[in-house]
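What follows is a structure written as structure tokens; I'll ask about it next.
Every protein chain except one is present and positioned as in the full complex.
The first chain written gets the first letter, and so on, giving A and B; residue counts start at 1 in each chain.
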Amino acid sequence: MANVILKDVKKIYDNHVVAVHDFNLEIKDKEFVVFVGPSGCGKSTTLRMIAGLEEISEGTVSIDGEIVNDLEPKDRNIAMVFQNYALYPHLSVFENMAFSLRLKRYLVKEPVLDQNGKQVMGIDNETIEKDKKEILALQKRAENVKLEEPRLVARLEKQKVAAIKQNEKAKTHLASAEAKFNTKKAKYEALGKPLPVPFREENVYLAAKKRQEDLAYEIESIERRLGNVSANNQKVLDDFDEHIKQLEADIKYLEVTNVPLFKTKRVKMPEQEIYDRVLSAAKTLGITQYLLRKPRALSGGQRQRVAIGRAMVRDSKVFLMDEPLSNLDAKLRNQMRAELILLRQKIDSTFVYVTHDQTEAMTLGDRIVIMKDGYTQQVGSPQEVFDMPMNLFVATFIGAPQMNLFKAELVRTGKEYSVHLYGKKFPIKGRKAEHLLELDVKSQPITLGVRPEHMYLQKEKSTSALDLKILVNEMMGSEYHIHAQAPDEKQVVIRVPSISLGEEADAAKAIAPGTTIHVSFEGKVMHLFDAEGYNLLNQPEVKVKETSIEGVGQVEIKPDKLGRKDKKTKKALEGKI
Amino acid sequence: MASYTDLEYLKLPKFRRFFLKLWDFIASIPFRLLVLLFAIGRFFRGFGNTVVGIFKTIVLTWKYGDYKTRTSYFIMGFGNLARGQILRGVLFLLFEVAFGVYMGTVGVYYIKDLGTLGTVERIIGRGGKIVEFGQNSFDILLYGILTLIFIVALAITWYMNVKQNKIAQEILATGKPLKSGKQDLNSLIDDQFHKTLLALPLLGILIFTVLPVFFMILIAFTNYDAGHYPPNKLFTWVGGNNFGELFSSGGSGFGSAFGQILLWTLIWAFFATFTNYFLGMIVAMIINKKGIKLKKLWRTILVISIAIPQFISLMYVGRMFEADGLINSLFQSWGWITEPLRFWTDPMWARITVIIINIWVGIPYLMLITSGILMNIPADLYESAKIDGASPVKMYMKITLPYMLFVTGPYLLTSFIGNMNNFNVIFLLSGGNPTNGDLYNGTAGSTDLLITWLYKLTVNNQDYKLASVIGIMVFIVVAVISVIIYNAIPSMKNEEDFQ
Partner (left out) sequence: MAEQTNVATPVVYIPDNGRKKGSQKKNKRIANTVIYIVLVLISIIWIFPFIFIVLESFRVDPACQVPNPFFSMSGKPFVWGFDNYAVLFTDPKYPFGKWYLNTFIIALFTAILQTIIVLCMSYTLSRSRFKGRKLLMNAMLVIGMFPGFLTMLVLYKVLSSMGLSGSNSVPGLILVYIASSGMGYHVSKGFFDTVPKALDEAARIDGANRAQVLYKIILPMAKPIVIYTVLTAFMAPWGDFVFASILAKADTDGYNVAVGLYKFISSKTTRTSKYTTFCAGGVLVSIPVSILFMFMQKYYVEGVTGGAVKG
């Protein structure tokens, strides 16, 4: 069983920058999980924490039921493929792939034979001893867990107290920064001068605000973890108990039964075995003819395959991949993506894959984890994430072209719901309406999201069709991407299959730039997001920060001309002003 | 030997593969020699072609030349002047005149004695008064060579003059104008700018390096030493006698001394280069290690020791190891030893001490250089090895070392050669001592390099002829080593291995 469980994993760097917040995930055996998100969202950092290349600041990572926080990467039984391939330049492809196999000793079970060459049957004392030792170890660990618990609780309490104190300080800072900002702003406005960019007081104020919000969230998360401590520990202790019981049963059985006896030896992997493994991996990847070449004589795609091959021969339970396709050109990337899917069927491991490309995530993953700025935004299968994005970020990140967003009104009249947009009314029927009723959602201003492919053109004007003016249209071959403009100058993208437009001449006239078109969409494709950016129908358990794009609820600090944030802003971010 | 497919090759055990490679190499030697022979042949043929071409130009230009051209064969620059190129014409003419003047006054006087380097000795009478001035072999040799060079220069300029006439005729025949003086000057800062820039430096190199080196090479074939010292004495050609002494056997002969000193020079260069290299690399690595704080502090401390002028450090540290120096005094006052340690007086001790102190001098430099390169090794190579389970030693051997050797290969070669000629370190530390009476009548010591021996022979013994011989031998050794290493190490050529 090669499942990977991450509990409350956090990564804090020396300069107090939090790279990953509260990462929780249970990866099942043989599952293909993709971490996806924009640059700097913490996905690579999390992957490296699983691999052991980064220290885990808080939380636990366990592989195959064993907590691996303190284990060296080589002892975690993982294999990794890097973005830049990391092939040893002076070794041949064969040697590259055989490198790790030559380094380790392996345990081999050899049958114990009697004089005639037949396998001896008897009491398997070796395994009995091993099991007994393991029971002792488990008991000791259970003891440790029980001892740790109060200590852990005390630590968390202390953290909470410290965080609350800091929060108070941050609140006062925020108040003073806000005051300063307002007075300065008033001064500028009184003089009739435009506000400077960057506006130092504003930046300091925003930084203080961000800091305070971070701290508030911090306190929430500590409280949550405090609540979970005893439940988690209980589960762990239960697991231990179960394991111990099983071992005891095994011992009981072994003490009385004659089984074929094996001897466990520590050996180096023999050359023949290495050769076989490398050859079979090479055959699967189609690189047998390059086995004697050096990496410098290979193209990008071939190098990538060698990197994958090097990970394959180790037969490890968990396969980690850090943006492996990012360095390839577009066409090659598509090809390799398809090959990866094929490969997945041949390799019997758990995969954890990191990428910034949502297409890769959608096509490769069994489940996707979307991250932004260190926070997990949503976890789900590709279909879930596509159909039911939890917040605006996920909604706009997944799917190309990006989902169209509008500021609209959700109006509830009795038991009926409709969305009002640009003076048009779009009724909601069917399951969605039922769902809204269940959750007793009230009328409120919302952000409406509709994907470009879900919009269609209508010939006539109507109350449930938007009137948009076409700016440009892109001919993509089998479809058109129409960029149109809404009454409030917002840009909307619509995907229209070429077929639906009829003859070429008519099509050209129908969607020529400047034409007004009528665009409609059905109720069931509407995504409704509340004022904070969360999906009305799919609220997350924990409201994550940094949910939105384009300013809703987000604190953005503008750097100056040279891209620097001045010292005061930095200090405010760290709560030192 | 049978040839293998890739997969079969991989199945071969290691020693089998090694022998295969060795056999391939040996089998390729005759081929390589053939290639070399052809290359030499081609070179000579090219050379011959050029010579033939030159003669052709001279003859044909005369044949087809008009009167301006033909006159230029005798009065250089006439053709240019007659065709309106005043600047060029005047320059050529001046050169011819200068040459004539020089030859008439100085040149002829010296060149006639070049073969003998002077026959009339100076005679000093009673009371130190010079009765007869005699000839000065040194001057004869020097100015004789200068004259020869001048003659060669004239030949080249004359040829340029001829060629210009030919080109000028051809250009005029097509109706185009010739370059005026102003255009010439302009081109000197444009397309001929490289000539302008190089003129002065090359001239300096020619006069101050090439000429003296050439001169010294010739000295090796004379008997210029303390007993034949101008202006009081003459020296003359002795052909290959000095070189013959090189190969003479005999306990305290020149040849055996040379051999021993050469051996020590090579050993010293080897140790000096590689101890510094590896130790410097190790220091750079431990400073660079993740988890070590105050990296800048450690580097700065080491850098300070480079900042102090080397000769001061060397002189000072050298004196520390004297019999009455710091180290011995300290040890004696602490009661660790009763007699001073013979750092500089025992040959073996001296050699080891010199190497060790050189390590002290050299590590900071190497640390700086290797630091920079270490930081360029892609980090994910190490991470991948970490995941594969490599120990730190294995990572060093398989990742760091190959990369470093590749990048610093040329540097190691220059460093090795530099150490072979590292005058300052040896001279200022040990002075080449302890003197070894066996080495050519005690002119050299146990830690002397070829170059310091050269210095001593020159300054202390005025034995210039042997000094020149040593100089030439140093050159040969250095050249041979450079050629071998440059061609043997593929890393010097395969840049793409490491992208």
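Keep in mind that, in the parts below, a contact is a pair of C-beta atoms (placed from the backbone, for glycine too) under 8 Å apart; a residue touches a chain by one contact, two chains touch by 3 or more.
Computed from a predicted structure; not experimentally measured.
S.K.: Could you list, sorted by label, every displayed chain in contact with the chain left out?
M.R.: Among the chains that are shown, those touched by the missing chain are A, B.
S.K.: Looking at B:K63, B:K176 or B:H194, which makes contact with the chain not pictured?
M.R.: Per the contact definition at the top, the residue touching the missing chain is B:H194.
S.K.: I'm checking contacts with the chain that's been left out. Which of B:Q85, B:T273 or B:S468 qualifies?
M.R.: Looking across B:Q85, B:T273 or B:S468, the contact with the absent chain belongs to B:S468.
S.K.: For the chain left off this view, which of B:I308, B:I337 or B:I484 is in contact with it?
M.R.: Within the whole complex, the residue contacting the unshown chain is B:I308.
S.K.: For chain A, which residues lie in contact with the unshown chain of the complex?
M.R.: Per the touch rule, chain A residues meeting the hidden chain are 70-72, 74-75, 77, 104-109, 111, 118-121, 258, 260, 266, 269, 273, 314-315.
S.K.: For chain B, which positions touch the chain that isn't shown here?
M.R.: With respect to the unshown chain, the touching residues of chain B are 138, 142, 186, 189-191, 193-194, 196-198, 200-202, 204-205, 207-213, 215-216, 283, 286-287, 289, 291-292, 298, 301-313, 315-317, 319-320, 322, 324-326, 329-330, 333, 360, 364, 368-369, 372-373, 407-411, 414, 417, 421, 423-424, 427-428, 451, 454-455, 458-459, 464, 467-468, 471, 474-475, 478-479, 482, 492.
Note that in this section only the chains that are shown with their structure count from here on.
S.K.: Distance-wise, how many Å sit between the C-alpha centres of chain A and chain B, to the nearest whole number?
M.R.: Distance between chain centres: 61 Å.
S.K.: Quick check: in the complex, which residue numbers of chain B touch chain A?
M.R.: 6-7, 9-11, 13, 378, 380-381, 383-390, 394, 398-399, 402-403, 406, 494, 496-499
S.K.: Flag every residue of chain A that touches chain B in the complex, lowest number first.
M.R.: By the definition above, chain A touches chain B via 51-53, 72-74, 78-80, 82-84, 86, 88-91, 94, 99-100, 103-104, 271, 275, 279, 288-289, 291-292, 294, 296, 310, 314.
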